[in-house]
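All protein chains of the complex are present and in place, except for one that has been dropped.
Residue numbering begins at 1 within each chain, and the chains themselves are lettered A and B in the order written.
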Amino acid sequence: MSSIETLSALRQPTHLPVRLSRYFPLAPPLIVLMIAFAIPMGMMIGLSFHDADTGILTLDNYVRFFGDDLMLAGLWRTALMSGLVALCVTVMAYPVAYYLARSTSRWRVVVFALAITPELAGVVLRTYGWLVILEDHGAINNLLTWSGLISEPLPLSKNLIGVVIGLTHVVLPFGILSLLTSIQGIDPNLERAAQILGSSRVSIIRHIILPLSVPGIVSSLLIAFTMAASAYATPALLGGAGFKVIATMVYEQVLFYIDWPFAAVMAVILLVMMLTIAFIGARVEARLHRKLHI
Amino acid sequence: MDRFLSIFFQLSLILILAFIALPILVVFAASVSPTATITFDPSQWTLRWFAALTASRWLDPFLLSLKLAAVVTVLSGLLGLLAAYVVAYRKCPGHEAIMALLVSPLAVPQIVKGVAIVLFLSSAGFYALLGTPGLIMAHIVLTLPFVVRMIAGAMYNFDKRLDQAARILGATSFQRIRFILLPIIKPGLFSGMTFAFILSFNNIPLSVFLVRPGETTLPITVINHMEYSLDPVLAAVNVASLAFILAAILLFERIGGFSAQIHGGSK
Partner (left out) sequence: MNSNDIEMVSVTKTFGSNLVVNNIDLAIPTGEFVSILGPSGCGKTTTLNMIAGFAQPSSGEIRIRGKSQRGVPPEKRGIGMVFQNYALFPHMTIAENVGFGLKMKKRPAGETRDAVQNALRRVHLDGFENRYPKELSGGQQQRTALARAIAPEPSLLLLDEPLSNLDLKLREAMRVELKDIQEQLAMTFVYVTHDQDEAMAMSDRIVVMQDGVIAQTGRPAEIYEHPRSSFVADFIGKSNLLPISDIRQIENDWFVSLGTKGLTLSVFIPDGMSGHDARYCCIRPEAVRLAVTDEGIPPLPNRLEGTLSRIVNLGAYFDCFITLKDGTVLKSLVRSTRLPGLAVNQAVFLSIDPDAVQLLSR
């Protein structure tokens, strides 16, 4: 008996390190995230509170940002663009998602592939395509000029229209996926039940499908808004100098003006914007789920 | 009314799908059209723009992107395995919090992560790391959370009873990882790595801050050219790189078998 006690007493001290050692495999990934993510983020946030020349702790950079009409205009353009993209994406994604959720036809696979695979092509290819279509001497303007409908090319790129079209295309698959999950979760028997009770298609959509897919609509809006607001390549290429948003302005700040603290401020503001929207979105979604009892 | 609605629905579906397909078709057509004017007449199509791709101004960035994506894929696969092992397989105390920590970079927009890394490397005096080392770092931060998630997903589904069965048959913990765990989560690992490969190969928002003259990735080279002209050779580059990605996916699929149903799950 006593030998057992001694044994367990001897084992005690080795106990703790043994348990800690289970966490050792985490060291490489955590160190990498630390060096390449946590420290740079901390440093950037710190930098945003420092004066560019003297290095003194200050809020001046933020004051400067919110006092700068150029910056505020950029912020406004970012919000406007993201809002429009969110709307376009959700409106366009809905019929596709509904079809994918309910159709049993063999075209379903084709539609699904068409809707999702463009994501593999990357942003550059798609933006190139849109530029070819939308630019002043691009496909649309050539067609319209040739047919004599217009004499001057329509401004379709280097402005809001171009960016919204391009971004809608980039974000659409994500909108489709989030609506698809939501609509798939609605019991098809509800629709059948309503049909038996004499509802028309219109009133089924109005009174059953739309209300029940509100969570999907919200998450599609959210995902589209955040993806649009933090997109870089599409606004840079389709908006260019004519339509600058925060993401492209940050880039200029880092590489052309080399004003690092100010670039840090812009990045932090973009980040805070994203986190706020994500937070509010999560709250809204939680409330919706409670309200719809799902 | 219902009939009208149904026609309206089908029409809008076709228009939306056309919208999705349009720019991609245009790029394909542009890549084989003999001049900058796009033609959809197959008799005129030519591969002359593709012939230009072997020039070093396209080949070098391609090779850099390829090497970068390969290194990032392998490293984030290894790091992801380690992290998922502790979090999802061993489920060590606090595993949920650790998982949240590991995927936290997802909450930060890429452009912000890019700014953070470039400011860190420049202002902390690591100029030498701009270029390839910085690109690798940044891309791993981007891909690791996805890879961890996918591997962890596979490991959460892993049937612990298989482990017990192997154990009672005499398998040591190393043997259990090698012969049971890894083969069973292989599809998850490879789908994560495929995803990492695509993300890295196509990346712009992080790379744009970290490339250097002579060390520029393919997508950045393309957008730099696009700002000046819509040279049809760019269409050819885009089509070729899409073809390359599809080939890479097929290759990963052959090795990892993530799309095939494995003979899985004892009943």
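Note that in this section a residue touches a chain if its C-beta (ideal position, glycine included) is under 8 Å from a C-beta of that chain, and two chains touch if they have at least 3 such contacts.
Just so we're clear, the structure is a prediction, and the values are computed from it rather than from any experiment.
Put simply, the missing chain touches B once the whole complex is considered.
Shown as candidates are B:K67, B:R167 or B:H225; the residue that touches the absent chain is B:R167. Touch with the chain that is not drawn comes from one residue among B:P34, B:P93, B:P133 or B:P183, which is B:P183.
Interface residues of chain B with the unshown chain, by the touch rule above, are 159, 161-162, 164-172, 175, 179-180, 183-184, 262-267.
Keep in mind that, in the parts below, only the chains that are shown with their structure count from here on.
Once the centre of each chain is set as its mean CA position, chain A and chain B turn out to be 17 Å apart. Those residues of chain B lying in contact with chain A across their complex are 1-2, 5-6, 9, 12-13, 16-17, 19-27, 30, 38, 78-80, 82-83, 85-87, 90, 92, 98, 101-102, 105, 107-113, 115-124, 137-138, 140-141, 144, 148, 198, 201-202, 204-205, 208-209, 219, 222-223, 226-227, 230, 234-235, 238-239, 241-242, 245-246, 249.
Per the touch definition, chain A reaches chain B in the complex via residues 22-23, 25-26, 28-30, 32-33, 35-37, 39-41, 43-44, 47, 92, 95-96, 99, 111, 114-115, 118, 120-133, 135, 139, 169, 172, 200-202, 226, 229-233, 236-237, 240, 247, 250-251, 254-255, 260, 263-264, 266-268, 270-271, 274-275, 278.
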